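All protein chains but one are shown at their positions in the complex.
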Amino acid sequence: MKLVRKHLKRVGLPPGALIHIGDRKIEHPRISLFDYSADRWEEKTLDHVEESFPFKETPSVTWVNVDGIHQIELLEKLGAGFGLHPLVLEDILDTEHRPKYENYDEYLFTVFKMLSFDDQTGDIQAEQISIILGPSYVLSFQERVGDVFDGVRGRVRNGKGKIRRMGADYLTYALIDSIVDSYFIILEKIGDRIELLEEELISDPTPKTLQTIHRFKRQMILLRRSVWPLREIIKDLQTEGSPLIGETTDIFLRDVYDHTIQVVETVETYRDIISGMIDIYLSNMSNRMNEVMKVLTVIATIFIPLTFIAGVYGMNFNYMPELEWRWGYPAAWLLMFAIFCGMMIYFKKRKWF
Amino acid sequence: MKLVRKHLKRVGLPPGALIHIGDRKIEHPRISLFDYSADRWEEKTLDHVEESFPFKETPSVTWVNVDGIHQIELLEKLGAGFGLHPLVLEDILDTEHRPKYENYDEYLFTVFKMLSFDDQTGDIQAEQISIILGPSYVLSFQERVGDVFDGVRGRVRNGKGKIRRMGADYLTYALIDSIVDSYFIILEKIGDRIELLEEELISDPTPKTLQTIHRFKRQMILLRRSVWPLREIIKDLQTEGSPLIGETTDIFLRDVYDHTIQVVETVETYRDIISGMIDIYLSNMSNRMNEVMKVLTVIATIFIPLTFIAGVYGMNFNYMPELEWRWGYPAAWLLMFAIFCGMMIYFKKRKWF
Amino acid sequence: MKLVRKHLKRVGLPPGALIHIGDRKIEHPRISLFDYSADRWEEKTLDHVEESFPFKETPSVTWVNVDGIHQIELLEKLGAGFGLHPLVLEDILDTEHRPKYENYDEYLFTVFKMLSFDDQTGDIQAEQISIILGPSYVLSFQERVGDVFDGVRGRVRNGKGKIRRMGADYLTYALIDSIVDSYFIILEKIGDRIELLEEELISDPTPKTLQTIHRFKRQMILLRRSVWPLREIIKDLQTEGSPLIGETTDIFLRDVYDHTIQVVETVETYRDIISGMIDIYLSNMSNRMNEVMKVLTVIATIFIPLTFIAGVYGMNFNYMPELEWRWGYPAAWLLMFAIFCGMMIYFKKRKWF
Amino acid sequence: MKLVRKHLKRVGLPPGALIHIGDRKIEHPRISLFDYSADRWEEKTLDHVEESFPFKETPSVTWVNVDGIHQIELLEKLGAGFGLHPLVLEDILDTEHRPKYENYDEYLFTVFKMLSFDDQTGDIQAEQISIILGPSYVLSFQERVGDVFDGVRGRVRNGKGKIRRMGADYLTYALIDSIVDSYFIILEKIGDRIELLEEELISDPTPKTLQTIHRFKRQMILLRRSVWPLREIIKDLQTEGSPLIGETTDIFLRDVYDHTIQVVETVETYRDIISGMIDIYLSNMSNRMNEVMKVLTVIATIFIPLTFIAGVYGMNFNYMPELEWRWGYPAAWLLMFAIFCGMMIYFKKRKWF
Partner (left out) sequence: MKLVRKHLKRVGLPPGALIHIGDRKIEHPRISLFDYSADRWEEKTLDHVEESFPFKETPSVTWVNVDGIHQIELLEKLGAGFGLHPLVLEDILDTEHRPKYENYDEYLFTVFKMLSFDDQTGDIQAEQISIILGPSYVLSFQERVGDVFDGVRGRVRNGKGKIRRMGADYLTYALIDSIVDSYFIILEKIGDRIELLEEELISDPTPKTLQTIHRFKRQMILLRRSVWPLREIIKDLQTEGSPLIGETTDIFLRDVYDHTIQVVETVETYRDIISGMIDIYLSNMSNRMNEVMKVLTVIATIFIPLTFIAGVYGMNFNYMPELEWRWGYPAAWLLMFAIFCGMMIYFKKRKWF
């Protein structure tokens, strides 16, 4: 996840001017169309976006999905055909946009972040998905060909569930639900990593462990930014009472709202846990360090007086009576041993090692 | 309490598709039924869920309790019999769901967490309890056979209190009250542990103490997640003014709301206290370490100049007049003793040990 | 102030079942009754609670104060006589209850915490006071015989102030005002202690100082829990517009609300100051430690090369020309002195001691 | 700024009982009166407060300013003459009161804190200013003779600005504006001090620097308490729509509200910056300490093996062949020099000093 959002290209342009912001993630855009009602469905891949216009007014539900959004002319045509506001097109093209919801009366416009977790590097990638809900059509835009909507496609094809019996609002719900569901996958993967980290933290913490924790912490900061607006978006969708969303779908949106809160709470919980892990790491480290320093210092402290004694009897004074004594040397050893024992006992008693 | 909630099984399924999420905690589900009015009560264990359907429309209060929710067909039948929305069944089955309240007009649906404290390990286990309040019936779902509702059962049987004279709304209140009451038990057990920890912190803190504190801190993060939504749920229940809840019961819900706030506040207080304990531990440790290091360093510092003196008179220069002196050796001792005393006085004066 | 609130006795009982929670702080409950209007007053101590019932309906203001609440039968009789809801009685008996306010239409029910500061130990003790305001009567319940209401009693007796000319609502205000005023006494005592601690922190900080600071911090956590709900309670009392509270009394409640906010803010300020004190203590300690370590290490560092020199000329090689020199020994001293001076100058210049 | 607010005197008194709380800051109260309309003004110093009563009902704007509020009888007379509520007088006398605003319908009552910064000690002193706005009069109360309102007096005298053409509400605004303006002076003085501190922090931080930072931090805690309520007070004044405040004055209150927010934000910014400074100080100190310890330890570490070598050849074994060698002594020096160089290279390479 990038920190800096490359917005510079937009600056200075008139609003509604169309420009693609972000990386081009696919060569040629792919447009696919679904049209269905309770008893039938058809599916085709469009070569020209104009082929979808006739479906706009039909009573059957039409779902146009565009994978790859960098071809501005394509979007312009689509915008003209479906009567989209230039600002909507601008937001679709600006893949660094914040998740949002806007009610344009004739249609509802939402922007989401689709997240994917790179198992290798542990990085989170964000891709933008925009969904427009009209009276009997749904337009969805992805940056690349993805599989997040495959479940929905399958349900439309085989007519399982109630999707074919419901309208475009239910389809929109199903798409949002797929996106929110995909967050759970990310969160579990991150959760697994956090649990691994927690074990590592207890068994064998190294400076690299701390680095990984900090990387997770930073990812949480960025993840939170993608997830937090979701709450508000789905709440608004549900409570604003647009005539485009029927009452039956409302209950389902309430359900996806619940899931969203769960996602948000999980991110917050992860943040709390990661903060706790940093504290644990630091106090562990300082503990370990203290242990080392204490033992080493104790050793040094014990030998210092002994060395002093040895030094005393290494002096070359002419008249040092102890040196002449028969038992002087063993006595010196005895003295040193006594000092050694005394200090050991003292240190042990004060629990210094 | 697990960190990662296993949600993966659900992802990609159509909404309302029934699938059990969580561990199977009991072999065979047990269905028990209570039917009572002010002057009579009957109680039976059902072999087939269908046996409960006739009671649904009777004016007497019917309470169906299901222990063990992993048999999907059972829930499907019950859902059909009592006209439950598929999303309700989905939420009952998803035992990792967040506590919630939803008003489906004909019935009210609530999900709670039942907590239990493992005295051995000090872990908190969460079990999900779902309660549905209809006009004259209450359905409750537990993951395993539990004793939390035994008090309510007893009151229905012996007709003590006002429970038999009141409707299904009061029964729901009584069940919720039992759950919230059970939180107090957990909180007191945790509180006792915290007080033990506080004593340990003062008398004999070890790195293990810190580990335990951190474990408590983490449990508080997770506990909070179960407890926090309660506030909102019971507030909503009480203030939304559903016709299913009579005015007399309202006062009781207000009372349970008070208890909920007390639970939430206690959890927050525990968090504050645990945070304070970590600070105390760390400053204690650093204090103790400083004490050790200071004394040891003082000892080393005193002997270093003495050893130096001994070293000087151990030099082998041919012309060292002190060595020839009659009282050279005692003078050296005197010098060393003087240095020793001087340093001791200096250190004492500056309160270095 | 206890951390764990002993709630266990209640768990499993039907709501409204009366049970006394807390310590029995007085042997026999004492019931005293005041009845007054603008021109007269009477005061008696009741042997039987029933003696107060006739006063309930009189237009004069009746104030029944019960000291000692552990006799359940007494409360039951009172509850029956004044038509109190069982939950009210339950809350009066539960002395670990959170401060609260509830409007039962015919009467208003409030629970407060009366705090007292133990000058010896520095501990804060909490006692529960419940006040019920009816149309022309006030019931108040204390855990033990206290003097907090003595000022009010005096004003009723001697007819000073406007208390005798006002109704039961003003009496209630006067009681609440007494309680809130008593908080100021506690806060000032704590404030004095904090100032003493601050002086100690500058003049002579010891680990015991830190312990005391942490004890204060913890007390603030618990104190806050008693004080925080007050705000809301008195706001609700004032703004809810119950017909039991006249407009004239409203202004006085507004005044007590101001005092409450002042209490809450003072507690918050104390928390901030105590947090700051911990920081000051820790940085002082680490500063002092650094001072010690630095001086000691400097001493050691200076002597180490000197001892090395002494060691060199203590070697026993046959051919060591310096040893033969006439001025070898003084030269060695000179060398050592030069090294000593060089190091001192270097350390001084770098401001290491 | 005192931490403990001396409230004890009030405790136990009936509400509205008048008692002066705080220090007597002036010997004799001084009462000055301004009466003006667009084309005339008069100004006098009153000996008796009763002289002001005739002005109360005149259509011209009357401003009575009382410096010194400890003479209770004076306030009682004034209160009687202008029909003030006893609680208002009580609040005026209680100089430790929190800033507040209250609407008594016939007049509006506000309490502010006037701050002054002691350039010598760097302490902030608070003085209480109460302002009462009636239909055509303004009463203001200060604890001592001050110059904060001199600008307003000047504008009334010379008729500059619109003050003479406007009513009592504008005068009140002008007084409040003077008070808020005076905060900016304080804030800039504090800001200058903070900048000085920041420089000191970089150039020459000492433990005294930290002490000063902590003193500033504590002052911010107390300053905040004076400033924070301002926001609310002026917002209420402006939005409550009292008929005493005309629409033209409203715009000016909006302006002073802006300034208030700026004051509040500046205090918050200072808090943030001061917190940051503590962090900088601590990390600087630990950095410096580490530097010292590292160099010293490196020196010690280098000499320890050398001293060991010298010790070895100081042993007195009969058969030590090295001692007999012709080049033994230079070889020993060479060995020691080699070890010295080796260690220096190793330490340099690892950037340890």
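Going by the order they are written in, the chains are A, B, C and D; count residues from 1 in each one.
The rule we apply is simple: a contact is a pair of C-beta atoms (placed from the backbone, for glycine too) under 8 Å apart; a residue touches a chain by one contact, two chains touch by 3 or more.
Please read all numbers here as calculations on a predicted model, not as lab measurements.
Asker: Considering the complete complex, identify which of A:72, A:251, A:264 or A:323 is in touch with the unshown chain.
Answerer: Answering carefully, the residue with contact to the hidden chain is A:323.
Asker: Just one of A:51, A:102 or A:195 touches the chain that is missing; which is it?
Answerer: Selected residue, touching the omitted chain: A:102.
Asker: Name, in rising order, the residues on subunit A that touch the hidden chain in the full complex.
Answerer: So the residues of subunit A touching the missing chain come out as 3-8, 10-17, 85, 87, 90-91, 97-98, 100, 102, 104, 207, 210, 214, 217-218, 221-222, 225, 278, 281-282, 285-286, 289, 292-293, 296-297, 299-300, 303-304, 306-307, 310-311, 313-316, 320, 322-329, 332.
Asker: Would you write out the residues of subunit D that touch the absent chain, in ascending order?
Answerer: These residues touch the chain not displayed: 150-151, 155, 160-163, 173-174, 177-178, 181-182, 184-185, 187-188, 191-192, 194-195, 251-252, 254-255, 258, 261-262, 265-266, 269, 272-273, 276, 279-280, 283-284, 286-287, 290, 293-294, 297-298, 300-301, 304-305, 307-308, 311-312, 314-321, 350, 352.
We adopt the following convention: only the chains that are shown with their structure count from here on.
Asker: Give the residues of subunit D that touch two or more other chains, as numbers and ranges in rising order.
Answerer: Residues 314 of subunit D each touch two or more of the other chains.
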